[in-house]
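All protein chains but one are shown in place.
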Amino acid sequence: MLEVRGVSAGYGGFRALSDVSLEVRAGEAVAVIGPNGAGKTTLLRVISKLIPASAGEIVMTGVKLADVPPEKVVELGIAHVPENRRLFPRLTVEENLRMGAFVPAARARFRERLEFVYALFPRLRERRDQLAGTMSGGEQQMCAIGRALMSGPRLLLMDEPSAGLAPVIVQQVFELVRRIRAEGYTVLIVEQNVQQVLRVVDRAYLLEVGGIRLAGSAAELLASDAIRRSYLGL
Amino acid sequence: MFDIFLIEAVINGVLLGGVLALLALGLNLVFGVIDVVWICYAELVMIGMYAIWWLFVHYGVPLPVAIGAAVALVALAGVALHVLVIQPVLGTPPINQLLVTGGVLFFLQAAATLAFGIEFRNLGLRMPIVEVGEMFFSFARILAFATALAGVAALWLFLTRTYLGTAIRAISQDREIMPLMGVNPRRIYLVTSAIGGGMAGIAAALLALQYDVHPAIGLSFGPITFMICVLGGLGNMAGGFVAAFVFAQFISVGGFYAQVEWGYVIAFAFFIVMMFVRPQGLFSR
Partner (left out) sequence: MSAGAALPRRLPPLAGLAALAAVPLVGLGNYHLHLAITILIWGFVYTAWSIMGRFGMVSLGHGAFLGIGAYVTAMLWNAFGLAPWIGIPIALALAVLMAFVIGYPCFRFRIVGHYFALVTLALGEVVRLTIVALRDHTGGSLGMTVEGVAGGTSLLALQFGDRGAFFYLALAVWLGGLWVWRLVDRSMLRYALEAASEDEDAAASIGVDVTRAKLAITMLSAAMTALGGALYAQYQLYINPETVSGIGISLQIVFAVIAGGLYVQAGPTVGAVITLLLAETLRVAVGHDVHGLDGTIYGLLLVLFIIYMPQGVSGFALALWRGLRDGGARRADAGAAAR
């Protein structure tokens, strides 16, 4: 579904990604793990075209992203749950969800998808008229995922969904990811919490200092010495 | 004790408040969304007033058509202002953005003098006077008040009930992620500028019914509009709305007790004091 081929990108003179290639097939959940500053967030931002790629190409269902302006990426079926959730704090929960359905194709199915999101996260229905900025971290994560689902994506990009949350809430967030998978969404998730994320995905890539160091099934990576030593502390 | 003229002044203040609210709202929208103060906002209103006068008096265009054309023209002027003047300085220090629109103020003022001369122009309409009890109110003011309220309500509905309106409110909270929503920020800025200009155009129509137009007219209500915006809390529409009525009372009732200038002096002094007491605006959360 999504192919990333030899992509490099950076900010100013700093090169955050160099020659990164990966693939996400329909129906899969894939994780990109790695330490802070490895370029994980940059990778997702390049896929969403929030920042340009300096080399390489990205193809989504046969369409080269280089030919698509940033605000049209979502219409290809890519929805991005950004780092730190980035809700609109002074809009209500339902208004945040409405923003997720901004593109014309999504507007037409707003009611239907709203019901779907509320069924998935009943807490959001209770809080529909509350300002998003006043909710707890876990509830905000639900809202951020719900907002991404409102566009009716085929591929969901999730950037560090567990970051900055209390340990108990982290458990709940990975439970959310599991439910999203169960709904049949294809997911590309970026995480520092290696142990947790490898339990909910099929395959994973290890990203270090801007390059892919290791790739394999979740079970293979969980068993690999490098991962066990550096990331699981075993 | 029961002073009927004071009541008349208070009611006139309320009527004035409606127009000020409409004025402040357009400016507030632009400020809240694009984070740029259009110092030349009142001059956009002046463009609208001249357009109405020109079409109506010179070409005999029916008034409603002239007003419609003027609103469209000023909306277009808002877009032009954004594209030609604001966009090139968006990344520069905020004070440059403030000053560049000040340059536009000079330009428009002088261009109006060049085009129309310094004479005071009016539409030459005879508007009826409404008598209630022993109080007299100009029909133009009542009409302006009603239209202003309708305009404010329409804007509020637009901002809260439509996708585009919600995006306009959202972009001021987080511009960077707007493309993830499928929103092109540039387009939202253009739409906001057009609405800001359109509000100035409507205000122009309401003012043209009551006042003469001349090149310096912007200076007479431009400053008060900024004060209302700031006092209401920049980007806070409800606050701006209430602040407009507070200021209108100062002007109207102040003018009732002394000359009208003292009303303005009190209003501005009130503004300065409030800036110290509540720098975030009267109604900030």
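By written order: A and B. Residues from 1 in each chain.
The rule we apply is simple: a contact is a pair of C-beta atoms (placed from the backbone, for glycine too) under 8 Å apart; a residue touches a chain by one contact, two chains touch by 3 or more.
Since the model is a prediction, treat every value here as computed from it, not as a measurement.
K.L.:
Check the whole complex and report which displayed chains the hidden chain contacts.
P.N.:
B
K.L.:
Could you tell me which of B:5, B:106, B:120 or B:136 touches the chain that is not displayed?
P.N.:
Residue touching the absent chain, from the options given: B:106.
K.L.:
What does the interface between subunit B and the hidden chain look like in terms of residue numbers?
P.N.:
Interface residues of subunit B facing the absent chain: 37, 39, 85, 88-89, 92, 94-96, 98-100, 102-115, 117-118, 215-216, 219, 222-223, 226-227, 230, 234, 258-259, 261-262, 264-265, 268-269, 271-272, 275-276, 279.
Just so we're on the same page, only the chains that are shown with their structure count from here on.
K.L.:
Need the CA-centroid distance for the pair subunit A / subunit B, whole Å please.
P.N.:
43
K.L.:
Can you list the subunit A residues touching subunit B in their complex?
P.N.:
Of all residues in subunit A, those touching subunit B are 48-50, 69-75, 79-80, 82, 86, 88-91, 95, 98-103, 106-107, 147, 151.
K.L.:
Residues of subunit B touching subunit A in their complex?
P.N.:
Touching subunit A: residues 163, 166-167, 169-170, 173-174, 176-184 of subunit B.
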